[in-house]
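A protein chain is absent from this complex, but the other protein chains hold their places.
Labels for the chains are A and B, by order of writing; each one numbers its residues from 1.
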Amino acid sequence: MPGTYIPSEYLPVLIFLMVSVTLGFALLLISSGILGLKRAYSEKFTPYESGVPPVGEPRYRFSVRFYIIAMLFVIFDIEAVYLYPWAIVFDKIGLYAFIEMVIFIVILLVGFIYVWKKEGFKWD
Amino acid sequence: MLPELFFAYFAVTIVLFSIFVVTARNPVHSVLWMLLLFFHIAGLYLFLNAEFIAAIQIIIYAGAILVLYLFVVFLLNLREELKIYRFIGGWPSGLTFGIALLAVIILSIRSFIAAPPGKYSINLIREETHTKALAKLLYTDYLFPFEIISVILLVAIVGVIVLAKRRLKT
Partner (left out) sequence: MNLQFPDLTPVMPELFMTALALILLCTELLVKKKGILAALSILGVVVVAYTLIGSSGTTFGGMFVSDGYSTFFKVIFFVNAILSVLISIKYIAIERVNFGEYYSLILISTLGMMIMASAADLIVLYLGLELMALSTYVLAGFIRYDIKSNEAALKYFLLGAFSSAFLLYGISMIYGLTGTTDIKSIALYISEKGLTENPALSLSMILFAVAFGFKIAAVPFHMWAPDAYEGAPTSITAFMSVGPKAAGFAVLGRVFMIAFASIKLEWVAVFIPLSILSMAVGNIVAIAQTNIKRMLAYSSIAHAGYALLGIIAANNEGLASMMSYLMIYAFMNIGAFAVVIMLRSEDFKGDSISDYEGLSRAHPLLAALMLIFMFSLTGIPPTAGFMAKLYVFMSAINAGYTWLVVVAVVFAVISAYFYLRIIMYMYMREPKVEVSLSTSPSLGLALGVTTVAVLAIGVFPLYLVELARAAISGF
């Protein structure tokens, strides 16, 4: 039930988060908001002060290949996550746990071989 | 008092951030709101005595799935996307339906009686650590669901290649 448990061992994390957020915002505000000089002239508004102005659309479409890599990463990431709790209880459960994890890995290994053969890991 | 305060904070921010995610005009902003949302969900898990799930929430959702979202957003033409109206024409009926569902849920949930808690009390989990308690259950009682998950992941792998990978000459 919520409201009966305080994860007190995570207090340092909370303090760290608060300090870093405050510090980040404070530094931003102080450095650019208070200390920084604000003199606007036309040169300030060019992207590069002494370069060639860029031509064309800055936002171009990414290749779908990024998506494939990201998706495969997510899948194998999830697989790896299951290994972590398994490793913790492996000595308790023993052979039983070993066999079930072998089955799990073998099924995904077939997927791995499949992707490999289909050149899913290749860029082109 | 303190735990309730934390819970209220997480609950309210999660709802708020979800609204921001769907109403943000720029898809990249949506993704960033979602990042904050995922962190707050992890915080909520932490207060529910589920630290392993909280860590997974950060690693998988905030770490991997959000990157995937960003790539998908970059597949779009953002310039065009910004001009498109955010909601489809039928949004008022969707909103009405949502509010009606919320009302029904609130009305019926008032009579909700929670079942007695199982054997995994806060103290037991603290003694055993959450990851260990979860792993023991997952790899003994929940062995069958665990194996199904590997097949689901396999389908996802095949699906990615079938739907997104350029075909070799066949």
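Just so we're on the same page, a contact is a pair of C-beta atoms (placed from the backbone, for glycine too) under 8 Å apart; a residue touches a chain by one contact, two chains touch by 3 or more.
Keep in mind the model is a prediction, meaning the values are calculated, not measured.
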item	value
Chains in view touching the one left out	A, B
Missing-chain contacts mapped onto subunit B	104-105, 107-118, 140-145, 148-149, 151-152, 154-156, 158-159, 161-163, 167, 170
For subunit A, residues in touch with the removed chain	92-94, 96, 107, 110-111, 113-114, 117-118
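Following the convention adopted for this analysis, only the chains that are shown with their structure count from here on.
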item	value
Complex interface listing, subunit A residues touching subunit B	1-7, 10, 57, 59, 61-62, 64, 66-68, 70-75, 77-79, 81-82, 84-86, 88-89, 92-93, 96-97, 100-101, 103-104, 107-108, 110-112, 114-115, 118-120
For the subunit B and subunit A complex, residues of the former touching the latter	2-4, 6-7, 46-49, 51-52, 56, 59-60, 63-65, 67-68, 71-72, 74-79, 114, 117, 122, 131-132, 134-136, 138-140, 143, 146-147, 149-151, 153-154, 156-158, 160-161, 164-165, 168
